[in-house]
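All remarks here apply to the structure that follows.
Removed from the display is one protein chain of the complex; every other protein chain stays in position.
Note that the chains take the letters A and B in the order they are written out, and that residue 1 is the start of every chain.
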Amino acid sequence: MAEKNIDLKPDNINVEEKSEIEQEILTPWKLIRRKFLKRKPSVVALIILGIIILAVILAPLLTVHDPYELNMTNTNQPPSREHKLGTDELGRDNLSRVLHGGKVALQVGIFAVVIEVILGTLIGGIAGYYGGWVDNILMRITEVFMSFPFLPLVITISAVVGVRISPEQKMYLVMVILGVLSWPGLARIVRGQILSLREQEFVLAAKALGIRNTKIIWRHLIPNTVGYIVVNATIGVASAILQESALSFLGLGVAPPVPTWGNLIQYARDMYNLQHRPWLWIPPGLLIFATVMCINLIGDGLRDAIDPKS
Amino acid sequence: MTKLLEVKDLKTYFYTDDGVVKAVDGVDFSVEAGKTIGIVGESGCGKSITAMSILRLIPDPPGKIVNGEVIFEEEDLTKVSDKRIREIRGNNISMIFQEPMTSLNPVFTVGFQIGEVLMLHQKLSEEEAKKRAIEMINLVGIPNAERIVGEYPHQLSGGMRQRVMIAMALACQPKLLIADEPTTALDVTIQAQILEIMNDLKSRLNTSIMLITHDLGVISEMADHVIVMYSGKVVEDAPIMELFKNPRHPYTIGLMASIPSLVKEGQRLETIPGAVPNPLYLPKGCYFHPRCKYATDECKKAQPELREVAPGHKAACIRAEEVTR
Partner (left out) sequence: MSEVLLEVNNLKKYFPITRGFIKSKVGDVKAVDDVSLFIKEGETLGIVGESGCGKSTLGRTLLRLYDATAGEVRFRGKDVLNAPKDQIKELRKEMQIVFQDPYSSLNPRMTVSQIVGEALVEHGLYRKGKELDDYVVEIMNKCGLARYHMNRYPHEFSGGQRQRIGVARALALSPSFIVADEPVSALDVSIQSQVINLFTDLQRELNISYMFISHDLGVVRYISHRVGVMYLGSMVELADKNALFDNSKHPYTQALLSAIPHPDPTMKRDRIILEGDIPSPANPPSGCKFHTRCMYVEDICREEVPEFRDLGGEHFVACHLAK
């Protein structure tokens, strides 16, 4: 057969090819960043949260006082040059305690969420990918966890275990409790995501190419759920901070002398303090509010940025 | 011939974060009484937005009709009150959409949804409306109309739902029916049924039809007159026979040459290189010039005007006389 001259020149090479070559390559993350930056409230929230985190981390540089240092000659002072937010009833520097308390609150929030993400992704991912009876069993377990009455459980654990451990250890206990109780929501989301991704044609295409199951999970499924996990984790941090402060306020969470925003407010909880020493409870209250608000706004912004339809 | 609807220099823009999208950019055409006008174009050419602008169904924001007139029976629909346009919608002009699955409300019976329009516009009683609904369902060729009126949309197949949509649209005997890709979601044998019904009703009720589609096959079966759109502009406007026999715009010619069923055995398909331009960054001059094999330097400078190239045949191309199939 005579060699035919086959014209394999692409029909569609763009006419304005040159400008296209110069065009910046947008990775999915770049695209998300760009969309996120368009959302003003979220960007402002990010800046404010950044300042709060920075202040909390740099606390030793911002205050000269140790948060645990007692000074019985200098109790219940109003704000002054020496103590910018006054002192508490044991003469400890309030600013230093608020900042240190922030560190504890953020730590609790982040660690609780790390536990939540690990458990939630693992369990949701396995349930979603394997389906069938594996899915059935894991989801029933998830439902059992979701049905735990949160407060009574925490009160019981706190009462049984709490008295035998140091305040430091109690902080870690709170992290674990919050994490272990919050993963079911995430597990359900991840499972749903994986279930719908599994039906996408690109997963079928990977199968047709002979790609191993493990690789399909790691390269095709997980990266496509990361966005949702990040959004959930962000908002999870906010709710963990709120829960921790609520627990600490009830005296069931992080125990004194370790400060946290929740127990700082709890500390100032009598009529006299509320009326006459607002410097004790307004700053931690405001900080809880601002931090949670900011994280939620950032989470909203991320959700919109990650959603490919927007 | 009497003109039922006249669209003059219609411009509908969308104001997005990234810039202004000129979805419809100076469109002129008219619909004659009792005739079918076809609007053809690829996705994003503005054909659906044109239809929605006529009934003022553009979501505002981000969309806005910035210029133009839509004259329907001596009224300019772009200027009339909100109340008046609601009276016209569904009564004088009605519309059917592509998706028969989502165009009906799942929680109401078919009969109620057809009757609702009649009770609203023609002030019929519930009983009369139901009787009329049964008549309409019979008219669009659904058997057992008495049973169907009591059924919910999910109990019907896609083709049935599209017929119900047509029954609903025609219930008030509108003068104009706008059909936006009415058969795209349907199978060919069902499509044939629907097109037959539309043609039949057109001749019986003397309704004008504005048929929007990307399928030149459907157009050739249905339309009396055709408008070809590209990037928000009308590029060609001609009676059906004239358009298929003697297309004058390179885009129309390219479209026809790329349909496999029009190509002879063994012949390579013609293609239009590249893709439809991004509406945010339209090329200078004629929007089609980067993909046009007839393009000259002149085409890059100014937008060509839609001009008459033969009696009743308009094309927006400076070289319309030279280009042939």
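Here, contacts are C-beta pairs under 8 Å (C-beta built on N, C-alpha and C of every residue); 3 or more make two chains touch, one makes a residue touch a chain.
Predicted, not measured: the structure shown is a model, and the values here were computed from it.
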{"item": "Touch with the omitted chain, as defined above, among B:M168, B:L255 or B:C286", "value": "B:L255"}
{"item": "Which residue of B:E75, B:E99, B:E128 or B:E270 touches the chain not shown here", "value": "B:E270"}
{"item": "Sole contact to the chain not displayed, among B:E146, B:D187, B:E298 or B:E322", "value": "B:D187"}
{"item": "Touching residues (missing chain, whole complex) on chain B", "value": "42-43, 157, 159-160, 187-193, 195-196, 214-222, 240-241, 244-245, 254-263, 268-273, 275-276"}
{"item": "For chain A, the residues touching the chain missing from this view", "value": "4, 6-8, 10-13, 17, 20-21, 25-28, 31, 200-202, 204-212, 215, 219-220, 223-224, 308"}
